[in-house]
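Worksheet: one structure, shown below.
Complex shown without one protein chain; remaining protein chains in place.
Right after this comes chain A.
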Amino acid sequence: MAWIYSFCRLMKASRGTVMTLLKLLKEMKFRPAHLCWHGMGVGAGSVSDAVRKIWYGLPLKVVSYKDLYGWTMDEIVKLIGLKNNCTFCGVFRRQALDRGATLLKVDKLVTGHNADDIAETVLLNILRGDIARLSRCTSITTGEDGPIPRCKPFKYTYEKEIVMYAYFKRLDYFSTECIYSPNAYRGFAREFIKDLERIRPRAILDIIKSGEDFRISTSTKMPEQGNCERCGYISSQKWCKACVLLEGLNRGLPKLGIGRSRGANNELSKNAKEAKGIDSIQSKQCGTLDF
């Protein structure tokens, strides 16, 4: 049983990649069991409807941030402003994927990340100096030792190829813009990659190859994987990022968990003193695995 999910990224979100993925899997006689869509705020309703119409006869489960965390993206953006939206959305989405997958009891999680996405991620991690992610981001499968392994079958497929395939096969293709993304940092990496592609198209695959060939020095301290104390999700800190962000939202501290921090706990204790004066919003628990 495979579980397919479509990822909304950046400026425009289209379901082209996932539709192509579904069509290919069907042609290969795979039996994809579930398609899960993610409701994301304004426009989510219309996108879900569109996905419902063209799901190639697969069961569809819609999961929303509101159900899992008690907050929609619109509410979050109202609180935090127009910066760092991708941080919240990305963290919540990743967890939502896993929680939805656990709910549906799937064996594998497949996403539509393409070569352009992976190349952008490699560049982003270099620009941010994120060694831990850099070592993991080019793996085609991740989490094999965990409950639900993930896979990116389109890792070496250019976005252009996917679009051409979808166009010539007349796959239903629709685009909705992610309205929170104009200031996303990924946009800079994307512009650069696109300019590179124009000059030398192989550059994208070369960046991925470089990312794969990185070797981290053994003396570098790497974060260790443990479990979140609050919800049990995997985490390298005491609390997982989603719990930290959610705590910030519930306490009216939009900056909690954003930017350089020396661990969730330092920030929490520091902000606990600031927060005493703020009216407490009813605390909403981060989704648990016993959904």
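Everything that follows uses one rule, which is that a residue touches a chain if its C-beta (ideal position, glycine included) is under 8 Å from a C-beta of that chain, and two chains touch if they have at least 3 such contacts; residues count from 1.
We take it that contacts and distances are computed from a predicted model.
Visitor: Of the options "Methyltransferase At1g22800", "Importin N-terminal domain-containing protein", "Ubiquitin-related modifier 1 homolog" or "alpha-amylase", which is the UniProt protein name for the chain that has been left out of view?
Guide: Protein name of the absent chain (UniProt record): "Ubiquitin-related modifier 1 homolog".
Visitor: In the full complex, which of A:Ile131, A:Val163, A:Ile179 or A:Leu205 touches the chain missing from this view?
Guide: A:Val163
Visitor: Have a look at A:Leu68, A:Val91 or A:Cys178 and name the one touching the chain we're not showing.
Guide: Of the listed residues, the one touching the omitted chain is A:Cys178.
Visitor: For chain A, which residues reach the chain that was dropped from this view?
Guide: Against the left-out chain, chain A lists 6-18, 20-21, 112-114, 117, 154, 159-160, 162-164, 167-168, 173, 175, 177-178, 190-191, 194-195, 197-198.
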